[in-house]
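This structure is in structure tokens; I'll ask about it shortly.
For this view, one protein chain was removed and the others were kept in their places.
Here is chain A:
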Amino acid sequence: MSPPPPPSQWVEELNSPPVSRSKLTIPDPPGYTAASSGNKKQIASSKTQTPARTAPTTEEMDTLKLKKAWEVALAPVKQLPMTAIMMYMSGNSLQMFSIMMVVMAFKNPLMGLMATNQAFEKFNSPGTSASLLAVKATYVAMQILALALGVWKVNGMGLLPTTQSDWLAWETARDPMEIAIPAF
């Protein structure tokens, strides 16, 4: 019996892999990243190594919510110039477009006003509730401003009973206390 042949080189190389790169002083060539050969452990460790985004504090959250709330509150007023221009352009005559404009000009603010609390519900927290009042007030004011624009438009269309002629039908002629019958 002859002794077993020496293991082939590939077996040796397999059993004794080359020394880890980290143990060498030779730096990696530029542009080379070790990730391709990196083991899972290394990656896992690198992940756990970056806990930079810690959960925000409640104060921070409140500030943020307030900011958002302000944005919501001021949203109606941002549309106003556009609406005003369109209303001005659509004219004061009674026609499909201007009637739709007027309906929208009344519907949106009114719906907004009715949904004031819902609009700010998500921003509500014990910390913000106090300062949210001012925001809501602003929101209401802005909606009323939008409503005023609608009223201005309706007035421009002559639909508001603001003049004496609108009340003429309710005025009556004076009752004469004496009557004279002509007999010619």
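Going forward, a residue touches a chain if its C-beta (ideal position, glycine included) is under 8 Å from a C-beta of that chain, and two chains touch if they have at least 3 such contacts; residues count from 1.
Assume contacts and distances are computed from a predicted model.
Candidate names were "Meiosis protein 5", "ER membrane protein complex subunit 1", "AP complex subunit sigma" or "Multifunctional methyltransferase subunit TRM112-like protein", and the UniProt protein name of the unshown chain is "ER membrane protein complex subunit 1".
Of A:Pro7, A:Pro81 or A:Gly158, it is A:Gly158 that touches the chain left out of the display.
Mapped onto chain A, the footprint of the missing chain covers residues 158, 163-166, 168-169, 171-184.
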